[in-house]
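With one protein chain removed, the remaining protein chains of the complex are shown where they sit.
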Amino acid sequence: MIGGGAAGLEASSALASLGFRVVLVEKEDETGGHIKNWHALFPNRRPGTEVLQALRSKLSKEVELFSGKTVTEIKQVQGRFEVGSADGWKAEADAVLLTTGFSLFNASKKEEYGYGIYDNVITSADLESAFSAGKITMKNGEQPKRIGFVHCVGSRDEKAGNIYCSKVCCVTAVKQAIEVKQFLPECEVFCFYMDMRMFGRHYEELYKEAQEKYYIQFIRGRLSESTEDHTGKIILKVEDTLLGKPLKIGVDMLVLMVGMESPDITRKLGSELGLLNDSDRFLVSADQHISANVSEIPGLFFAGTCTGPKNIADTLADARSAALAIAGYFENNSNRS
Amino acid sequence: MTFNIFVIPFFGGLLFLLAVLFVRFTAWLATLDKSGRKKLGHGLLNGQVFPATWEVFMESLLHRRMFRQNKLLGYMHMSFAFGWLLLIVLGNLESRIYSGGHINPPYYPIFLKFFVHDKRTLPFELYTLPGFFRFIMDFVLLFILSGLVLALIKRARSKWFGMKRTTQHSKFDKWAITSLWFIFPLRLLAESFTAGVYQGGGFLTNTLGTFFAAFLPVEYLYYPAWWAYSTALGVFFVTLPWSRYMHIPTEVLLIYLRHFGIKTGKKPDSFSEIEIYSCPRCGVCIDVCQMNDAHRTNSTPAYFLRSLRYGTPDNDQNANCMLCGRCHEVCPVQIDTLAIRVAARYDDNKLLAPSFKYLDRFEPADSAADVLYFAGCMGHLTPAVKKAMLKILAASGEKFSFMDEDGSVCCGRPLLLAGLHEAAAELIQKNTHLIINSGAKTFVTSCPICYKVFNEEYKLPGVEVLHHSQYLLRLVESGKIKVNSTGITAVYHDPCELGRGSKIYDEPRTLLGQLVTLNKAEQERENSLCCGGSVGDLSMNHSERTVIRDEALKVLLASQPDILVTACPLCKKTFDNGTEAVVMDIAEVVSERLQPVTKKELVTAELAG
Amino acid sequence: MKHEGKKLVWQEYQKEIADDHFFYARSCIRQTFFPGSEKVFTKILKDELGKDVYDSEHHTSCTGIGYHADAVPFETTMTVVARQFALMTEAGYENYAASCITSFGLYTEILETWHHFPEVEAKAREFLFKATGREFKIPKNLAHASDIIYKFRHEIAEKAKYRLVDKNTGKPLRVVEHIGCHYSKMFPHKGVGGAEYPYVLTGMIEAWGGEVIDYPERRHCCGFGFRQYIVQANRGYSIACSKKKFDSMEPYEPDMIITNCPGCPMFLDRWQYALSEMEGKTYGKNGNGIPVFTYEEVAGLVLGYDPWEIGLQVHQVPAEPLLDKIGIEYDPGSKFKGPNGEDLGHPEAPSYLKFYKE
Partner (left out) sequence: MAGTVEKVRFGFSVNKDRQIDYDANLKDIADIVLKAEPTINLCISCGTCASTCTAGQFTDFSLRKMILLVRRGETKGLENEISKCMLCGKCQLACPRGVSTRNLILQIHKALKTGAL
């Protein structure tokens, strides 16, 4: 099991409970992946730690966890696999499940948004850690009076290399917008969007709650560029497409909703194994409808966001289905060899 | 001259009251608009005074209408109003016995028992004139006190009176009501104490008097009791003009003016003020008002009129009424709450000046026809109704045209309901021009809201305005269309503007009678529940409307009919969103049950004309 | 402003600039707008830096204005550019230096087109040969004149007589730098520092002691834009662009504006006058405008050349307030004197824009 995030933990627990011997490799020192950074989850804003603890506690002792190991290669040896990491650690397995997850788009690539250049331009991940730290302040320590959220940063953007929609940033933006208003009731919040893709259950209710209860304003116009004025305010230039007019507005803080990208490890392993989709660089399943967890290479399986953006619930469901697929694979192969 | 200092509070209070009433009434009458004054003049001469007086007797005294609504409440008010009048009249007659022919000061009859100590002549008491009066006066006093007991019970346990809510009183009301409640008990005490000393009381006061005399120093108590009685009266008279009891004198004036044909106009005027002051805030309208379902009790008519009277109407209260008319039906004083509400909205919105110059260019294709069908704005959002009507009209062989097929000019009533009369007039003028140009003799609309304004505000010489339920009945009865009936059960919902608004209750029912078996709904005809979708309400939000709709649906669907039938597109759309039950417009039911009419039958129908 | 963030960006856009033997192609309009600039450029390279600059009188306009105004078809422009390269090859040079930004953008565009579509290059060669019988080689290095001054900015700094520093306060002058759009917006990697934060002028300013202002509308076009300016009906749009920039930079109270293109200094300078006439508003302090310079003029000033020698008297917004601030000596009286001292007459003073000492 390569990757100890949500999908990795869930699939390991599932397989362990089916009696399989599971080796879980995680590149960081602790399991949990991105959930560690999520203060509250949509749509009901429950604490991220709850899900994290639940996943970790489910992990039975038999699962052999190797953290702090970055897998660098997967070799096929007579129908079995040999997994090796950077520091020379090796492991053999009859089947390999890739749960390598995703990485966040590097916002500084959108230079014109000024991430890393202007003081108060942060990403959704930065904001989430600010929530965990319990205070939202600008670089000068003061509280922002107006915050702008920019949707589709590094998603649905050919220039940034990602034509696809990352699906979960819209609902995350609405959730974070509401949380900002709960932290700073006096703060004005704007969201600059192309389409509000609130695809999941109770997401539209969250959107309505944001409008009705928290007076969050939604302006349909993708941010073109942002600059800092002499007072340190960030001046945004968008077009209010619904009015057909350009619009200029100053905010104290800009939050970039960075999209999901295929992480380096997935690209490396994926291209080596010839399983990488060349347009979105996520992994290619044998059949995206019927066997989404199965790869072209027998014994190699995928689960979670390594096959494309997903929210946590879908990721966990995908992990469980991968466990079943693997169990089935061993089932009809046990009589084979 | 019989006089005692204690009469001053009563007498002063009475004079003060009469002065205030005089000033207030003359001010109102003087500021009536021209047509109002003309009607007043005619009314006084053309004998309208007698039916008006009869109504004053039947309503202001006996409270006949309230009796029909709520027996206990009716009796209580009658006991106070009628009882008190009897007390005054009989008191005066009684005082004639002892006045010896000369004029008595006005306070004399009220405090007669203080000035005259005519001992009871026991066995033949009733046969003597004074004895008879002693008995009658005590009896009337007892009659009033019985009403007082009911009033106290109602204040504590309004549920026993079948009233979910009673009116919350303003501070003036509290002063007035307390003083009113003390008047008659104090009179009883005063007369009983005096009787205790001089044995001059009737069956009630004398027995009480001798009872008190046994253990109370009645000779010292009776004088302060008269003082208390006089003060209670005085306080009541002084607070009356600013309290709900101003309704007593004002209602009388209202009844006369109403009989002379004066009505509340489009703008707030002195007559609408008279109506506002005639509201006793008895609270009968509060219970029937569906605003309670939406937790907006403060905009029920009683409280809104009070806010108007004390000059503190807030926008929300003003905008928040569906103008469904249920309160007007049950109001014992028959105050035109709707007209007052719309007039108040005129004041609120008169700054706004919608203008429709752009309509001048709108000239639809010439639609010469005998029958002009107007679906109305809402009709376009319920295509089933439009489709049904067009199918029926085609089947009927009538020469018709669909006036607002590609876009309508609004009938103007929604603007009227918001008090924007000048703007509505522009639309009315444009539609009138279109209708007259079409040369049609009959104008049929599917929407009761449109029907009411076409019927009442439009001047369409030579054109008969009909709601489609009326017109379809006429087609069936004239044989132009044939329908067959089925066994399915249905409940008919009277749309507010068709039922209460235009008094059309029976034609839809007769028509439906030939189509379905009609169940009765617990609240229908005059008391029909509003669907909640009304364009009359300006500020209610969607969730509040949903609560009202669901309450109405509970009542309408209680008998689990196969279908719920209504005759208004807005009601249909509103109900449809809230129930799985089948909701149909009456036209749809007719069009479903249409039978082919043979050529021969058509000809005979034609001949029958 | 996180400066390191910008440095990170600049590292990605390093550019290779030749250090000698330049074939210098002059601009067709800069000599009329700012006559001294090209003279100063060649003077600095030859006299100050001892570089070999070949200033051929045979080269023509690159037809950029015509091409961008849809008056000249692309094939014609390509053939003319091919002829320029032919002149360079015949003169035995391989490093091409363009004085005008639009030309530089055009040359880059043509070289990129030829790079991706060799057959187009072959056609250009064929046209050139048929028309002139000449052959040409692709220049080894194409640089804009400002790249070259940027490359030797430190050498100039060492020879500098003045610094871009306010004489009385000792504080660095607050300088607005405006890069011509055709420099790096079309091909970010062909400009020093890329498109978002070009470093070519910033480098000079920092080397000569000034401080750069990053105002919100820094990247906004100066309003020159061929079609906007050439067609009078559009001129309102052109002046509106400049106004947007001035309104945006005003709160920063800039001392001067430096540009590296023929059109930008022209419009940023002339439109300040037009705006003052139209709206009675001047953007410098107490009635002054913000003086606008080309980078060559600034280099000349820093090296101590006589302001009237490098043509500052042609500016609409007088440069004298800046010269005083830096402490450059000059003779106000000889501002409008001809080469041999004769009086060329004084222009009428504008209604609002303060016209400096008589």
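In this document, chain identifiers A, B and C correspond to the written order of the chains, with residue numbering beginning at 1 in each.
Throughout what follows, a contact is a pair of C-beta atoms (placed from the backbone, for glycine too) under 8 Å apart; a residue touches a chain by one contact, two chains touch by 3 or more.
No experiment lies behind these values; they were computed from the predicted model shown.
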item: Chains in view that touch the one left out, judged over the entire complex; value: A, B, C
item: Residue touching the undisplayed chain, where the options are C:C62, C:A145, C:C261 or C:L275; value: C:L275
item: Candidate in contact with the missing chain, chosen from B:N484, B:N541 or B:Q560; value: B:N541
item: Touch residues of chain C, complete complex, unshown partner; value: 232-233, 235-237, 239-240, 243-244, 274-275, 277-279, 348-352, 354-355
item: For chain A, the residues touching the chain missing from this view; value: 196, 208, 211-212, 215, 217-218, 220, 240, 242-243, 245-250
item: Residues belonging to chain B that touch the chain removed from view; value: 315, 319, 349, 351-356, 358-359, 361-362, 377-378, 380-381, 406-410, 412, 414-415, 418, 420, 427, 533, 535, 538-543, 570, 573
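Definition applied: only the chains that are shown with their structure count from here on.
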item: Category of the chain touch graph - line, ring, star, complete, other; value: other
item: Pair of chains ranked first by number of touching C-beta pairs; value: A-C
item: Distance between the centres, which are taken as Cα means, of chain C and chain A, whole angstrom; value: 46
item: Chain centre separation (chain B, chain C; CA means) in Å; value: 85
item: Distance from the mean Cα position of chain B to that of chain A, given in whole angstrom; value: 65
item: List of chain C residues in touch with chain A within their complex; value: 1-2, 5-6, 8-9, 194, 196-197, 214-219, 248, 251-252
item: Residues of chain A that touch chain C when the two form their complex; value: 108, 111-112, 116-119, 225, 227-230, 235
